[in-house]
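All protein chains of the complex are present and in place, except for one that has been dropped.
Showing chain A:
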Amino acid sequence: MKTNPLLKNTSIGYKFFYYISSTFALILFLILWHITAISGKTMLPTPADTIWRLITIWGTEISNQPMIAHVGMSIWRIVSALIVAVLFGIPFGVAMGWNKTFRAVFKPIFETIRPVPPIAWVPLVTLWFGTGEIPRIIIIFMGVLMPIVVNSYAGVSMVPRLNIDVGRSFGAKSLDMLFDIVLPSSLGAIFAGVRTAVGTGWMVLLASEMLAAKSGIGFLIMQGTNNSDLELAIVGMVMIGVMGALFAYGFDYLERWLCPWKRS
């Protein structure tokens, strides 16, 4: 069988191919964007204009706040909701997977609350907590909590039989079993849950900022829409993309650090 000389991973061609292909895809995307923009039939700004705006925007103020405050506000909202959800959701999910009584008591309630979209909580939360940061974070929290609980629960209930037997054959008591076998074994699933939660978190964050806020990336996008400033809206989108990617890489790093046995 002949192998493609380009794909032999020792050759320079292989490395070149891989560097070039991802750059090429990006360039192609920008070219298509540019062509669409200059055709004049859409209101779309050109990529160059957008990038220029993305750079200069840091020196300007939007509704009396510097750009960094808007970005910082969004990050603060999502991160604080995530932290609370992790602190509450992981123990809750683990307890549900680990303890039969706990599961019997809480699973029906949880399964009923879970399908309610976070945005549906807006009226109730607004009524109780008014408008401001706390209710916003509560709504984001409702969104990120669910995947964290579901995955922690699934991770704990799917610990391989063999691992449990190993612990039992050494006479591990209940708590040893939980901390030495069950938790490390489900760490991967729990992580996957937090990752999913970050995605959900961005969605809920944006929705809440677009509905009613005086700051944040979602507010910028709304501001762009209201002022027919499409550039600003696109700058907001690009920032979410970049931030999402940074979060994803951050979590990759964190997972490699916490689960060193998964490194290959």
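Simple rule for what comes next: contacts are C-beta pairs under 8 Å (C-beta built on N, C-alpha and C of every residue); 3 or more make two chains touch, one makes a residue touch a chain; residues count from 1.
FYI, contacts and distances are computed from a predicted model.
Visitor: Identify the UniProt protein name of the omitted chain, choosing among "Sulfonate transport system ATP-binding protein", "Molybdopterin-dependent oxidoreductase", "Acyl carrier protein" or "Pyridoxal 5'-phosphate synthase subunit PdxS".
Guide: Choosing among "Sulfonate transport system ATP-binding protein", "Molybdopterin-dependent oxidoreductase", "Acyl carrier protein" or "Pyridoxal 5'-phosphate synthase subunit PdxS", the correct UniProt name is "Sulfonate transport system ATP-binding protein".
Visitor: Touching the hidden chain in the complete assembly: which of A:Gly167, A:Gly201, A:Gly216 or A:Gly236 does that?
Guide: A:Gly167
Visitor: Extract the touching residues of chain A with respect to the undisplayed chain.
Guide: 162-163, 165-173, 176, 180-181, 184-185, 187, 259-261, 264
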